[in-house]
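One structure below.
Excluded from the complex is one protein chain; the other protein chains are retained at their positions.
Our next item is subunit A:
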Amino acid sequence: MRALPELMDPKRARESPESAVLSRPSAFPDEVLERILSLLDTHKDRSSASLVSKAWYHAERWSRARVFIGNCYSVSAEILVRRFPNIRSVTLKGKPRFSDFNLVPQNWGADIHSWLLVFAEHYPSLEELRLKRMTVTDQSLEFLALKFPNFKSLSLLSCDGFSTDGLSAIATHCRNLTELDIQENGIDDISGNWLNCFPDNFTSLEVLNFASLNSEVNFDSLERLVTRCNLLRILKVNKTITLDQLQRLLVRAPWLTELGTGSFIQELTPRQYADLETSFKGCRNLQTLSGLSEATALYLPALYPACANLTFLNLSYAALQSEELARLLAYCAHLRRLWVLDTVEDKGLEAVGQNCPLLEELRVFPSDPFDEEIVHGVTELGFLAVSYGCRKLRYVLYFCRQMTNAAVATIVRNCPDFTHFRLCIMNPGQPDYLTREPMDEAFGAVVKNCPKLQRLAVSGLLTDLTFEYIGTFAKNLETLSVAFAGSSDLGMQCVLEGCPKLRKLEIRDCPFGNKALLSGLEKYESMRSLWMSACKITMNGCRLLARKMPRLNVEVMKDEESNDGQSYKVYVYRSVAGPRRDAPPFVLTL
C-alpha cells in the first residue's frame, strides 16, 4: 500500500476541489464500476486497479471483500477500516519468519486482539480470519466467537498464545462455522473436550483440521459430527484416532477431498483390515492425503485404492522407508506435490523420479536433524534422480547433509522452471563434499538457469560470489534467506542493488555489517521487510538507518545467544502506521 496522504482520508478525497480536477468523470456509474471491479480476485490486480484513477480507487475499496496483510505492523486496523469498509475476510501475518525457529523472544507482539476490537465495530459481518505467526489468546478467540455472528472460517497457522479452551469457545458459539483449521501452533493442549462443544444441531462444517493437536478427542462426538456435517470435504484428524476409528469416519464421509489420517499403526484383525481397504476404495474424490504417522508396510496397501486422483501427498510425519514409498507411489501417477521425510533416502527419491512425471513440488524434511552419528537421509543423488524424472519441478525444499555444485547444476538444467529453490545443507558452512569448494557455483547455476525464480534459500559454504550471481541474474527474486554465508558487505550489497523485485530478505550469522545495511536505504521502502541477526551490525548503523529513513520502522533487539554482547537482531519494515505502540521493553524502535 502506497502512503499517499490524500488517499488516507477517503472522505476528504471525494470532496476536495483538487481531486475533482485530478479525476476524470467515469464512463460508468460507481455502482457498475464497483460491480465490475468486484470480479477482480487477486490482491495484486486489485492494487493495480486502485491506482488507475480516483474513481477506480473508490470503486475498488468499496467493492473489496478480502484483504491480505503480509506484515501486521505495516498498517493499522484503523487505517484498514477507513479505506475498506466492506471487508469479510482478513488474512494477517505477524512475526518475522525466523520466529518459527525460536529466534524471536516470547511476547514480541503481533497480537490479534487490538485488531478484533476494531473489527467488531467496523466489520461486524466478518466471516473469515486467517492468521499466520500471530499471538492469539483464548480471550481473543472467545471475543471472536461472540462478537461476529456471521463468522465462518478460522485458520491459525504457526500461531501461539491460546489453548484448546479457546477452541471450545469457537465450537460453542460460531453457529455458521464452515472451517476450523488449526495447524502447527504452539498452544496449550489441555484436552480434546473442545470437539464436544459443537452443538447437536450444528451441521455447517466443511473443513476440520486438528491434526497437530495432541489431546485425545471423544470419538463418538467426532463420528456424530462427521455424520451430520454432510458438506464436510476436508478432514484431518490427530494421532489419537486409530485405524479402525478412521475406517468408521471414512464410511460416513467418503466424499472427502482432503484426508489427514490419525495414527496408522494398530493391531488389526483381517476383517478390520478388509473393512479399511473397502472404505479407502470408497474415497473416490481424494486429492490430498496426509498424517499417516507411524505408518508401516503392513497397512499402507489399504490406501492404494484411494490414491488414483491424489495430487498432494504429505508424508512428512510418516517415517517411511524407500521400498514402502516406492510401492505407494506406483499408485500415485497424478501427484503434483509430495512431502516426505528423509527416511525414504535416495532410493525412495529414485522411485519419485520414476513414478511421478507430473510432480511440481517436492519437500524433503529431516527426520533426525540434530543427530550427527547416524548417516541417514538424502544426498545429492536423490535430488538428481528426481530432477531426471520430474521435469516440471518448480518448488523444492531439500534438507540434506551433503551436496555438490555439479549436482545442482545438472538439476537446474533438467528443471529450469524453478520458482522456489530452498536448499538446506544442514551443516553450516559446509563446502561441496567432493571438491571441497564453496557452493557458489551451485547457486550461480540456479539463478542463471531459472529465470522465474521467486524464492531462494541458500546454504553451505558460500562466498560473496554467490551473492554477485544472485544480484546479476535473479531478476524475479522476491524472497531470499541466507545463513552462515558470505565473505563481506559486498555480498549483501550485490543483492540489494541487483534484485529489483526483492520483498523479503532474512539473514542470520553472516559477516554483513553497517555498510551493507546502509547500502539498501532506498531499497527497503520497496520491500516488505528485512531481518538480520548475528551479523556485524552495530547500534550506530541501525540509528543511522532509522534517521535517514523515517518511513521505515527499525526495531532492534539484543541478541541473547551471542557471547560478546555486541550482536543485535534487527527487523526493518515499511509501515504507514508509524512505530508500533505495543513493542515490549526488549524491542527498541529507533
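Throughout what follows, a residue touches a chain if its C-beta (ideal position, glycine included) is under 8 Å from a C-beta of that chain, and two chains touch if they have at least 3 such contacts; residues count from 1.
One rule holds in what follows: contacts and distances are computed from a predicted model.
Per the UniProt record, the absent chain's protein name among "Auxin-responsive protein", "Acyl carrier protein", "ATP synthase subunit delta', mitochondrial" or "Centromere protein O" is "Auxin-responsive protein". Within the complete assembly, A:430 is the residue of A:50, A:155, A:209 or A:430 that touches the hidden chain.
Residue A:399 is the one among A:399, A:421, A:443 or A:524 that touches the chain missing from this view. Within the set A:366, A:498 or A:541, the residue that contacts the chain not displayed is A:366. Although one chain is not drawn, its touching partners on subunit A can still be listed: residues 98, 100-103, 158, 184-186, 212, 294, 296-298, 316-317, 319, 341, 343, 365-376, 399, 401-402, 424, 426-431, 433-438, 461, 463-465, 481, 483-484, 487-488, 508-509, 511, 534, 536, 561-564, 567.
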